[in-house]
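Just one protein chain is left out here, and the rest sit where they should.
By written order: A, B and C. Residues from 1 in each chain.
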Amino acid sequence: MISVRVRYFAGHRDIVGQAEQQMALEPGATVGDLWGLLVERHPRLAGYSGRLLFAVNQEFASPATTLHDGDEVAFIPPVSGGV
Amino acid sequence: MISVRVRYFAGHRDIVGQAEQQMALEPGATVGDLWGLLVERHPRLAGYSGRLLFAVNQEFASPATTLHDGDEVAFIPPVSGGV
Amino acid sequence: MSDFRPFEITDRPLDPAPLVAYVQTPGDGAVVTFAGVARNHFGGRPTAFLSYEAYAEMAGPVLAQIAEEARARWPIGRVAVHHRVGRLAIGETAVLVVVAAPHRHEAFAAAAYVMDRIKEIAPIWKQEHWADGEAEWRE
Partner (left out) sequence: MSDFRPFEITDRPLDPAPLVAYVQTPGDGAVVTFAGVARNHFGGRPTAFLSYEAYAEMAGPVLAQIAEEARARWPIGRVAVHHRVGRLAIGETAVLVVVAAPHRHEAFAAAAYVMDRIKEIAPIWKQEHWADGEAEWRE
């Protein structure tokens, strides 16, 4: 198993109820696999599928990106910086 | 005769050698008539014909504008405000 | 200015002066400053205040990356972007984008582009706190 740190922001954090958590995954798991797992646990996240961005270690990533032990994964709900 | 005050700026002032002057004109004279008179006196002004703006009493005017006693007339060489 | 950073996420009030001083070099004829400020309504509904949150460790580098995109597209000089987080009263500045360039058209185009891209990809979120007491994330 590998361990990754997951960060939640804005609407995601409101749904998940925490700003970050450590999660254990099968080796070879992808960003998309992790998102699927989270949507199972928190069905209200499903509304974000298809309209979120992904980051691994603070760089943009895709659902196909493979995760490694120690990675920091962020699920980025639709951004709204500026005004 | 009517008397008008003529203002010169930038390249015009360099050619005419003064920033303003009082000029006597026939009643009914237009802005274009006055410009023609000035070009006769200062042939180097001819290079500005067709590429200058005109103002009477600090508002934009045309060569056809008729002048009246006491008017302030400005011949505006190509402007270059800003940077 | 010893601790000045051109791309920054901060919870302190924003001031354009150090950004302008940073971007401007002797070859520049144009400096465009965009300030995004908290306004008192959205779609006709009165707003009491705004709050912003950022993925700060990532947002700063993303702002720098957006500036590089702009520099690859237009012949511009330096770019600086500061974005505020936390609670903002109406009239307070949420974001400053400052672009210097030899000529003005490129400075305008690049500043507008940087702002468009911030709204597309910078990991920063705005929560609208309505005058009636409700709050919602803009998504």
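FYI, contacts are C-beta pairs under 8 Å (C-beta built on N, C-alpha and C of every residue); 3 or more make two chains touch, one makes a residue touch a chain.
Note that the structure is predicted; figures quoted are calculated from it, not measured.
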Options C:F34, C:Y55 or C:W137, residue touching the unrepresented chain: C:F34
From C:R71, C:R87 or C:R104, residue that would touch the chain that is not displayed: C:R104
Touch residues of subunit C, complete complex, unshown partner: 16-17, 20, 24, 26-41, 90-91, 102, 104-105, 107-108, 111-112, 115
Absent-chain interface as seen on subunit B, which is shown: 7, 9-11, 14, 53, 55, 58-60, 74, 76-83
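Throughout what follows, only the chains that are shown with their structure count from here on.
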For subunit A paired with subunit B, centre-to-centre distance based on mean C-alpha positions, whole Å: 71
Centroid distance [mean C-alpha coordinates] between subunit C and subunit B, Å: 48
Sequence positions of subunit C contacting 2 or more other chains: none
For subunit B, residues that touch 2 or more chains besides their own: none
